[in-house]
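Reviewing the structure listed below.
The other protein chains are all here in position, but one chain of the complex has been omitted.
So, chain A:
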Amino acid sequence: MIARRRRTNSGSDSKQNGISSQTSQTFVSEVLLDTDMSCRDRTNEFFSAAKLLQSRQGNGALAQKRNPALRQRSEFTQIAKKIGRDLANTFAKLEKLTMLAKKKSLFDDKPVEIQELTYIINQDIQGLNKQIAQLQQVARSHPNARHVQSHSNSVVVSLQSKLATMSNDFKQVLEVRTENLKHQKTRRDQFSESPSNTTYSNHSSVLFQDEMNHSQGATGGADVVINMDGLDKNRFQQQMQLVDQQDDYIQDRADTMKNIESTIVELGGIFTQLAHMVKEQEEIVHRIDSNTDDAVMNVEAAHSEILKYFQSVTSNRWLMIKIFAVLILFFIIFVVFMA
């Protein structure tokens, strides 16, 4: 990828006097190919079309009109080129760091170099971030045609995605490095006595030394030998005190981070529980809904039944009169029959 970019740089340098959009197109097409985006390289077709247009319309008038636009575009492309070059350099440094971090032997470690390289890469990534933001500003500040605008946007987006992949790789390398450090520490502790429990102030370490001496004395054996060991441990512990003071601060920060991480995990668990409960209650809500629908349906049906009854009762009155009239007639006939 580095070789490809160098070729692009030299190519665009030589073509600087020509049509600037060509160079940016070449650059972008190379960049797009690098990031594995699914796009075809149609630069050759573009070149042939541009040559055709050029031969058709003549160069002079067009070149003058395009000069200020050329200058704006070339500023953009120069900044983009610089960013691409810095990106390539930082990628190379990151590869070096990866090689250094992957070494697993106990004594071949170069912590100073690794720290320096990490610091440099960190600074580089921050600087690149700022540069890309600046590039975006430049692209937005010049009011260009729509296709030029979309081209600048795609260049900026591709640079940003490259930076993002690089930061991800950097993070992974740092994780690998911490894993290796942990392994080294455990292995070192296996082979040498672990000088744990060293503290800040001198008082408690003196007490600790007394305790160590007493416990050593209790195990028996020649007193002289054990005292010498105790003295050695003393010196060792004092040296480790310095390292551990720094370590304590770092340990403190690590503990706080662990706390924060566990709190966040807890919060995540609470959220899932919440979602679970709400989902269960959804079923209850459905049941309520269907019950009320049933109730409404039944009430409507009963309402219509009663209406029907009411209608039959009201419309029945005439029938009722007629029936009564017939009954009274029958009564009269009966009475007449009897009497």
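What we mean here is this: a residue touches a chain if its C-beta (ideal position, glycine included) is under 8 Å from a C-beta of that chain, and two chains touch if they have at least 3 such contacts; residues count from 1.
One rule holds in what follows: contacts and distances are computed from a predicted model.
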Per UniProt record, name of the chain withheld from view ["Tubulin delta chain", "Synaptobrevin-like protein YKT6", "Neuronal PAS domain protein 1" or "Dolichol-phosphate mannosyltransferase subunit 3"]: "Synaptobrevin-like protein YKT6"
Option from A:Ile120, A:Ala133, A:Val278 or A:Ile333 whose C-beta touches the chain left out: A:Val278
Option from A:Glu95, A:Glu113, A:Glu179 or A:Asp252 whose C-beta touches the chain left out: A:Asp252
Missing-partner contacts on chain A, residue numbers: 200, 242, 245-246, 248-249, 252-253, 256-257, 259-260, 263-264, 266-267, 270-271, 273-274, 277-278, 280-281, 284-285, 287-288, 291-292, 294-299, 301-303, 305-306, 308-309, 312
